[in-house]
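The complex appears here without one of its protein chains, the remainder shown in place.
As written, the chains take the letters A and B, and residue 1 is the first residue of each chain.
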Amino acid sequence: MTRDRIPYAVFTLIVAAAGWYTDNPYYLQTLTFIGINTLLALGLNMLMGYAGQISLGHAAFYGIGAYGTAILTVHWHVSPWLALPGAVAAAMLVACIVGIPTLKLSGYYLGMGTLGFGMIVNILFREWSSVTGGASGFVGIPSLELGPISFSSTKNYFYLVWGFVIFSFILCHRIINSRVGRALRAIHDGEKAAAAVGVDTAKLKLQVFILSAAFSALAGFLYAHMVFFISPESFDFIASIRIVTMVVIGGMASVWGSLIGASLLTLLPEWLHAFSEFEMVVYGLILMIIMIFLPKGLTRGLLDMFERARKNK
Amino acid sequence: MTDNNHPLLQIESVSKAFGGLQALTDVSFSLTQGTITGLIGPNGAGKTTLFNLISGVFPPDTGTIIFNGTGIRNKKSHQLVSLGIARTFQNVELFDSMTALENILVGQHTRTRCGMLGSIVRLPWVAEEEKKARDFAMELLDLIGLREHAYTTSGDLPFGWQRLLELARAMASRPQLMLLDEPASGLNIVETMRLGDLIKKFRGQGVTVLLVEHDMSLTMEISDRIVVLDQGKKIAEGTPRAVQEDEAVIAAYLGTSKNKADG
Partner (left out) sequence: MQEFIQYFFSGITNGAIYAVIAIGFSMLYNSTELINFAHGEFVMLGSMCMITFFGSMHLPLIPAIILAIVCVTAAGLLFERLAIRTVKNPEHIVLIIITVGASIFLRGLGMLIWGKDAFSIPPFSSHPPLDIHGAKLLSQSIWIILIFLLTTVGLQLFYKKTLTGKAMEANAISKRAAWIVGIPSRLMVTLAFGLSATMGAVAGVIIAPVTMCSYDMGTMIGLKGFCAAMLGGLGSLWGALIGGFLLGILEAFGVGFVSSGLKDATAFLLLLFILYVRPGGIISSADVKRF
């Protein structure tokens, strides 16, 4: 039990050191975005990698977290720390309502059902302008404060986000290595057989769907209080696809894969700015090339390559 | 043959049709607790249909199936496991990416309680439960002789071992009734003998077994009773010896030229 805590302890040290030594606000901000995206990827990875259910509409939960806290803090003047459970609970409730009929679908029909749900939520953000600010976005989201600590400083926000990430890692690690996690992986390997050994597959799939919605909403909350301005584009279909891509590129069914996938998909556009108008072409090409040559994702793919290199020596 | 002769499973005039095809007509029999019953019949006799009815894949058109005094008509597969019915699959359906040990741990799903929250908080009882589950899983691995492969990914095990592992996984749910769908298919003679021993060990622990099997020598050797189906109807029931001498049975098998007896 204690041995598998080591990677997390090391990881925490790395995060702390990164925060300590980085002073450039641009770097800190990019690292913070990686943290937010890691939460998104982690949530979806629980659903896709472990339970084997796809969602092409996860940006909706991300958006519900962001708009939820925006509406609660700005319109209703609720403290952000109360808005956090509020927004997360809202996303979980929506996930529960949507999940019950949707998770009966499978394969592409599940993909399409979640996609349709994501589109409808996005249109709601766009069209319900009296509440959400419509297409022009929602402005004036307050920054976070906790007693004397102000999270308006980039460094403090970095620590806050990564604190949540580490907490979520441990949480997921515990779930995966428990009775529930085994049942999830069983569903992934064979739903019929899982039911035949007594797993209530419908209930468990719904639970994971709700859990992963909660992670996405948490990410949305952190995003909203970081940039203070949100607009529907951040939560559209392309955003949903980006989360799926993070999971697959990083590696399904791997906590660290989520981190790697999120890092790559956050950093890549930053690096590619240098290509100016070639940015999109190169981005698309890189995605294709990674998937063509490392179809198991970066984590597993690089490990395999390392292994092979060692054997050849 | 434990306690009394009280029937664990009663199948009462069950019929099932698929479109125009009458797969089962008015079939009745019952399983006595702690016995092995072999369900045999030529191809297309309705064995698989009956198996699927009992394991809750679909309900019968008419008739009832009563397990331990309760009807199991609208129960889903996972609910049947909680009631005490476990099954295996003809083509072996293990969780291929998980280790042998983990497969058996999943098998104990209905006998353990820790949920999503429990796994996050990890209260002492969760650790306790996990430890007990692992110990029991190891016992079962011992029983099938796979202890040293506890941490091998089940998809990498040879087929014969996968069969045994699937049986152990079914046993992990501590069932009263075990439904085995052609457990010997794909096994060689030595493996089939080990399988027969294992099934008898299960009976020794009080488990009732319903065996659908093509391998006649295995079925005749280990079964206490045999039920014979032909063209959707029950044509004979009795001890292995009595059934082997039954003229209707001989006719049914010779008539279809699918005689696998002694084969």
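The working rule: a contact is a pair of C-beta atoms (placed from the backbone, for glycine too) under 8 Å apart; a residue touches a chain by one contact, two chains touch by 3 or more.
Given the structure is predicted, the values throughout are model-derived calculations rather than measurements.
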Which displayed chains the unshown chain touches: A
Omitted-chain contact residue, chosen from A:I64, A:M226, A:I249 or A:A262: A:I249
Among A:I123, A:V139 or A:M305, the residue in touch with the chain that has been omitted: A:I123
Residues of chain A (touch criterion as defined above) contacting the omitted chain: 48, 52, 54, 101-102, 104-109, 111-113, 115-117, 119-120, 123, 126-127, 237-238, 241, 244-245, 248-249, 252, 277-288, 291-292, 295
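In this section, only the chains that are shown with their structure count from here on.
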Approximate Å spacing (C-alpha centroids) for the pair chain A, chain B: 42
Interfacial residue positions of chain A with respect to chain B in the complex: 171, 174-175, 177-183, 185-186, 188-190, 192-201, 207, 211
Chain B to chain A touching residues, read off their complex: 55, 76-78, 81-82, 86-87, 89, 93-98, 102, 105-107, 109-110, 112, 114-116, 118-120, 122, 126, 129-130, 133, 169-170, 172-173
